[in-house]
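With one protein chain held back, the other chains of the complex are shown just where they sit.
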Amino acid sequence: MAHRIKIKIYYEDTDAGGVVYYAKYLNYLERARTEFLSDHGINVAELHNLGYFFVVTHVDIHYRQPARLGDIIEVTTEINELRNASMTIKSHILRDNAVLAEADVTLACIDKNGKPTRFPEGFNTLKE
Amino acid sequence: MAHRIKIKIYYEDTDAGGVVYYAKYLNYLERARTEFLSDHGINVAELHNLGYFFVVTHVDIHYRQPARLGDIIEVTTEINELRNASMTIKSHILRDNAVLAEADVTLACIDKNGKPTRFPEGFNTLKE
Amino acid sequence: MAHRIKIKIYYEDTDAGGVVYYAKYLNYLERARTEFLSDHGINVAELHNLGYFFVVTHVDIHYRQPARLGDIIEVTTEINELRNASMTIKSHILRDNAVLAEADVTLACIDKNGKPTRFPEGFNTLKE
Partner (left out) sequence: MAHRIKIKIYYEDTDAGGVVYYAKYLNYLERARTEFLSDHGINVAELHNLGYFFVVTHVDIHYRQPARLGDIIEVTTEINELRNASMTIKSHILRDNAVLAEADVTLACIDKNGKPTRFPEGFNTLKE
């Protein structure tokens, strides 16, 4: 089963249309994959200090229904494809199991000089 | 004792200085006071739908030490002064009990036309 | 030729990786299409007040190279497909004509009740 986190919607997340601003969902995706990695023993902040950075190279996101002020939504994270220096993650954004959005995000691992580099230890277990 | 919530710092919160961007602390203050009100039975989103809005009229914030990627900070919320149509909230932003920032925020209650209006029922118990 | 706007990168746009945070590019795309529409005589804020809302239903964005603090980037906007109640926009994000990112964004026109509705007058000239 996919990893899940809950997120509550505050005014900061919404726009004058009365719904969550479309770019904000990418923030939620980052929170979800950080917690997903954390639950697998991978600490993004520590890796950052060691010189491993994860950059997003592609996002494909479909917006189905809007989230609104006060909603509690869930964001799922699942690895679709794990390569040596990049991976693709599938996420769903849900409210009461209705799909609000779904996204495929591709991340690459780079070093301090911006060069692609192999994921550090621990990533090989992510798909198990 | 003051109400407390925990917040984790993600990339979205930080800037190129390597620390949390100074405006973001105001987002945290909003999250903290929304949860503080929620714990007192006051649902900001429901009140929004009923035509009660809480607008910030004043912020005074001192930044002492920066928060960084991966930190888990705490935000306290305490009512300093409660009037009929406005209130002042004292907050501290803490990491391991060190004060990162402290803020006084004044909120006013307004109606759909932007006119100041008395807080709805339930607010009178906030200071008890 | 595609419509272009310039955007300067401030601290607010960057993250602890030293580059522009990936969600921010969606903010730039919104600014660019608002100005594109404005240059065609379409005022998004006025339409908002008249009950016409433009919601993003799909984003596909490839990130090629990062933008950094102090950069001045350009965002192009071009209509790829214009239908009765939705359209697809092609954008490039450029720095000195190097492509930093490219995106396809689909927007739908909805009314106050969230129902799809035909674009108001003026949109038919967008492709000419």
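Letters A, B and C mark the chains in the order given here, with residues in each chain numbered from 1 onward.
As a working rule, a contact is a pair of C-beta atoms (placed from the backbone, for glycine too) under 8 Å apart; a residue touches a chain by one contact, two chains touch by 3 or more.
Just so you know, these numbers come straight off a predicted model, no measurement behind them.
**Student:** For the chain that is not shown, enumerate the shown chains it touches in the whole assembly.
**Tutor:** A, B, C
**Student:** Out of B:23, B:50, B:72 or B:99, which residue would touch the omitted chain in the full complex?
**Tutor:** Residue touching the absent chain, from the options given: B:23.
**Student:** Spell out the interface residues on chain C facing the chain that's missing from view.
**Tutor:** 8, 10-12, 27, 30-31, 34, 43-46, 48, 68-71
**Student:** Provide the residue numbers of chain A that touch the chain removed from this figure.
**Tutor:** That gives, for chain A, the contact residues 11-12, 14-19, 21, 23, 68-69.
**Student:** Take the complete complex as the reference. Which residues in chain B touch the chain that isn't displayed?
**Tutor:** 16-17, 19, 22-24, 26-27, 30, 48, 53, 55-63, 66, 114
In the analysis below, only the chains that are shown with their structure count from here on.
**Student:** Is it true that over half of the residue numbers where chain B touches chain C are used by both copies, so same, or is it different?
**Tutor:** On the two sides of the chain C and chain B interface, the residue numbers are mostly the same, over half being shared.
**Student:** Taking each chain's centre as its mean C-alpha position, how far apart are chain A and chain C in Å?
**Tutor:** Their C-alpha centroids are separated by 22 Å.
**Student:** Could you put a whole-Å number on the gap between the CA centroids of chain A and chain B?
**Tutor:** 26
**Student:** Of all the residues in chain A, which ones touch at least 2 other chains?
**Tutor:** Within chain A, residues 27, 30, 48 contact more than one other chain.
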